[in-house]
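One structure below.
Omission of a single protein chain aside, the complex is shown with its protein chains in their original locations.
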Amino acid sequence: MNLNDILGSDVVDGDGQRLGEVSDVRFALDAGAGQLLSQGRFVGIVVSPRTASSFLGYERQELSQPWPLAQLLRWWHRGSFLVLWEDIAVLGSREVGLRPGFTAYDARLTR
Amino acid sequence: MSKAKRVQPQEIHAAPYPAGKVLDAQLHLLDRQVLDVDGVPVTTVDDIELSGPEPNEKIPKGAPAPQITALLTGPVLGTRIFGGRPPSSRLIRIPWKSVAGVDTVVTLGVRADSLDASWVERWLRTHVIARIPGGSHEPE
Amino acid sequence: MSKFPRSRTVVLTFLVILSALLTGCSQRPSAEALESPAKEVSSAVRAASLAVDLRISDSTTAAAASTTADDMLGDVESATDHVHRLSAQTQEERVLRNDALAAFSSISRALLHARDALTSSSGGPNDGQGQTQLTTVQGELRVATEQLDSLMTKAGIQ
Partner (left out) sequence: MKRLLGVALGILTAIGGFVDIGDLVTNAVVGSRFGMSLAWVVLVGVVGICLFANMSGRVAAVSGRATFEVIRERLGPRAGLANLGASFLINVMTVTAEIGGIALALQLASGVSYMLWVPFALLAVWLVVWRVKFSIMENVTGLVGLSLVVFAVALFLLKPDWGALAGQAFALSVPAQEGAGVYWYYAIALFGAAMTPYEVFFFSSGAVEEGWKIKDLLQSRINVLLGFPLGGFLSIAIAGCAAVVLLPAGISVTSLSQVALPVAQAGGQLALAVLILGVVAATFGAALETTLSSGYTLAQFFGWSWGKFRRPAQAARFHVSMIVVLLAGVAVLATGVDPILVTEYSVVFSAIALPLTYLPILVVANDPQYMGKHVNGRAVNIAGVIYLFIILVASLAAIPLMIATGAGA
């Protein structure tokens, strides 16, 4: 599976209701040592209700300048949330399905 | 496209924090420059290959999370821009085990010339540039 | 990120440009249609006159001055082509167009002479024959300029 198959796909909940689009996929380098760098583990997907276009880096809290741009992009991506791997039922090129009763997490990056 | 159902802010929980470095694919990996062990540019990250379920396959509960197996480059860039899917045989892979670091660039632990991703560069070097006088000398 | 490229906007922009180009042609020789070519030719002949003046006072080289004359000749040619493409329908329009073409062609002739005189004026101000030649084309350019000026006044182009 390639990442491009998932990015931009519609996200639907357990009842088939559309929640938004996959705007990013989050990984963590914590799955045990690889040869040079640790393995990249799939953490979850970032779902944006309006657009799958880039945040231009403003998903990170530390990036807040220039102020008007930061505000514009945060407003555009408002309501974005993270869904963990455990709550994903199917990853498709048209649709990503979530399990019933999934948990939505804060999508912002603190670091 | 139907209007999305809003997930209300009170339903959004604080995210669990993974132990290792966190990478968002679009933000930290895709479209980043790839440098080899000597700092020579190789290519850009055009797509990423994952282990794990085939597209549209039901994921059983408790299945292990997919992992990054390789960075992809080459014709896959065209499909990212214009849509479609390249045949698997035409993908150029840089295996994740050759990746040494991810910062503002992705650095590899191997030489560019040992990778499939640099074949066009090597072909043009031997067939075009090396045949023009002065092509393999330092500029003066 | 929509899954389709925004080719429609590109095509639309292209069509707008194309239609603008098409409507630019097939005009009729009114004063407005003649305004831009007439101004172009007027500017060209004045530039050539200045080059000849500078050459007579030895302020410029033969090469630079003849290049100017040559460039200006090109401008007059393109303006002439433009006027040729105008389609006259009334008698009045036909007269106006022919007058303009006549003025342009005498300017063309003067510019040709100027270019030749400038090219061969290698001797500078001490070259008596060259100087006489240059003074002659200077006069010729002036007459041609006046002819165009009076036509422009008559047609109401300032």
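Going by the order they are written in, the chains are A, B and C; count residues from 1 in each one.
Keep in mind that, in the parts below, a residue touches a chain if its C-beta (ideal position, glycine included) is under 8 Å from a C-beta of that chain, and two chains touch if they have at least 3 such contacts.
Not measured: the values here are computed from a predicted model.
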Displayed chains contacting the withheld chain: A, B, C
Those residues of chain C which, in the complete complex, touch the missing chain: 1, 5, 13, 16-17, 20, 24, 36, 39-40, 42-44, 46-47, 50-51, 54, 58-64, 66-68, 70-72, 74-75, 119, 158
For chain A, residues in touch with the removed chain: 53-54, 56-57, 62-63, 65-69
Residues in chain B touching the chain absent from view: 26, 30-34, 40-44, 46, 73, 77, 80-81, 103-105, 112, 120-122, 124-125, 128-130, 132, 134-140
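Rule of thumb we're sticking to: only the chains that are shown with their structure count from here on.
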Per-chain CA centroid nearest to the all-protein CA mean: B
Chain A-chain B separation of Cα centroids, rounded to whole Å: 18
Chain centre separation (chain B, chain C; CA means) in Å: 58
Centre-of-Cα separation between chain C and chain A, whole angstrom: 63
Where chain C touches two or more other chains at once, by residue number: 3
Residues of chain A whose C-beta touches two or more other chains: 7
Partner chain A, residues of chain B touching it in the complex: 1-7, 9, 11-27, 29-30, 47-59, 61-62, 65-68, 72, 76, 79-80, 85, 96-102, 109
Contact set on chain A toward chain B in their complex: 1-5, 7, 10, 13, 17-20, 23-31, 34-43, 46, 49-50, 54-55, 57, 59-60, 79, 81-82, 84-86, 88-93, 99, 103-111
